[in-house]
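One structure, as C-alpha cells, below. Some questions next.
The complex appears here without one of its protein chains, the remainder shown in place.
Right, subunit A next:
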Amino acid sequence: MQWLDTAPEGARLPVTTPLEEVEAAARDAGVLVLEFDAFRDGRGFSLAAVLRERGYRGRLIAEGRLIPDQARHLRRSGFDGVVLGPGADIEAWRRMDAAFSATYQPVEEDAAPIWRRRTLARATPEAVVKRLNRETRGGNAEDILCAALDPSLGLRPAILSSFGAEAGVLLSLAARVDPSIPVIFLDTGMHFLQTLAYRKALSERLGLTDVRLVTPDPSERADLDPDEDLWRADPDACCDLRKVRPLERALAGIDAVITGRKRHQTLDRHDLRPFELFQGRIRVNPLHDWSEEQVEAWFDAEDLPRHPLIDQGYRSIGCWPCTTVVKAGEDGRLGRWSGAAKTECGIHLGRRTMSVG
C-alpha cells in the first residue's frame, strides 16, 4: 500500500459513479483515482474488486474521507495507494493495515486465504499431488498449468527450460497464463551459441519477464572440471556440477517445478503423470501426453520461432558435447548422450552421490 500526499495524474471519479462508467473510464486509464466522500460509503471497495477481477491492471488510488481502519479494506479490494490528507496519522494507517496476520477471503495479490493455508498445512505433498492429478484428469496442458499456478494453492512454482528444440511449447503456454513466472535456464557454459541466441529471442517474443540464468559455482567448477572436459570422462559428474547442483541452489524457495517432459521421450517416462513428487517438490508435467506431432502442430499454429539447430538435424538439444544429430525417423532423444547408457542428465533423477575433491 502506498501512502500518498497527493493523487497522481489520472482519471478521477467519485465512488458514486455507476459501475459501467467506472469501467469505461478505467479502460484506458493507467491511473484511476476513486474519491470517497464519506468513509461509510463502501461502494469503492466493490468498484475496486470488480475492476481488478475484470482485468484492470493500472494503478488504483483512493482519496477522500477515509479512516486508517479502512487501510486493509482498500488494499485487499485492489487499491494500490491512498491519498492521506494533511495531518493524517500515518502510523495508525500502517498499524491498521497490518492488524491481521490471516484472512478468510481470497483477494487480489494477497496471501492465500486461511482455508487454503489450512489445507496446505494439513495436506502432505503426496496428497496434493494425488489431488491435482485427480482434479486435472482429462484436462489439457493449460488446465494442468492453471491448476499448478492457482494462487489459492499457495505454491511457488518455476519453469525449468532448456530452451531446446521443443521448449517453445511449454514457455508459450506459460506466458499466456502468467508471463512473470520464473523460468530457470541452466547455463552450463557448454551450450551451443544458437541456444543462447534462441533463449533471448524466444523470451522476448513471449514477453517472459523473469528468465533466470543459473550457472555452476565457479570454485566448484575450477576444482572439478578445470579443463572443461569432465563430460568426456564422467558425464554424470559433469551434469552434477553444471546442472544438478546449480539447480538445487536455484530452486531454494520454489516448491513446484514445471517441466516440458513428455511420455514419448524415453522409456522411463512412459508412465509420466501430470503431477509427481520429486525430492519433496511437486513436479508438474503439463505436456506429459504430448506427441511429437502435437508439438510440431503447436509451433506452426502459434507461429513460434524455431531453435536454429533444428534445421541442421538436431532434435533434442542440450550441451554441445552431449548432443548429436539424429537421423530422420529416429527418436529425437537418441541424439542425447548418444552411444552412452545415459538417458537423463540428472536434474530429473536427483543428485547422485559423489565425493568432491
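Rule of thumb we're sticking to: a contact is a pair of C-beta atoms (placed from the backbone, for glycine too) under 8 Å apart; a residue touches a chain by one contact, two chains touch by 3 or more; residues count from 1.
Heads up, the rule we're going with is that contacts and distances are computed from a predicted model.
S.K.: Which of "2-oxoglutarate ferredoxin oxidoreductase subunit alpha", "Cytochrome P450", "ABC transport system permease protein" or "Sulfite reductase" is the UniProt protein name of the chain not shown?
M.R.: "Sulfite reductase"
S.K.: Of A:6, A:101 or A:219, which one is in contact with the hidden chain?
M.R.: A:101
S.K.: Considering the whole complex, which of A:12, A:117 or A:263 touches the chain not shown?
M.R.: Of these options, the touching residue for the absent chain is A:117.
S.K.: Write down which of A:2, A:46, A:180 or A:209 is the residue touching the left-out chain.
M.R.: Going through A:2, A:46, A:180 or A:209 one by one, A:46 is the residue touching the chain not shown.
S.K.: Name, in rising order, the residues on subunit A that touch the hidden chain in the full complex.
M.R.: Listed in rising order, the touching residues are 19, 39-43, 45-47, 49-50, 53-54, 67-70, 72-73, 75-77, 89, 92, 95-96, 99-107, 114-119, 122-123, 150-152.
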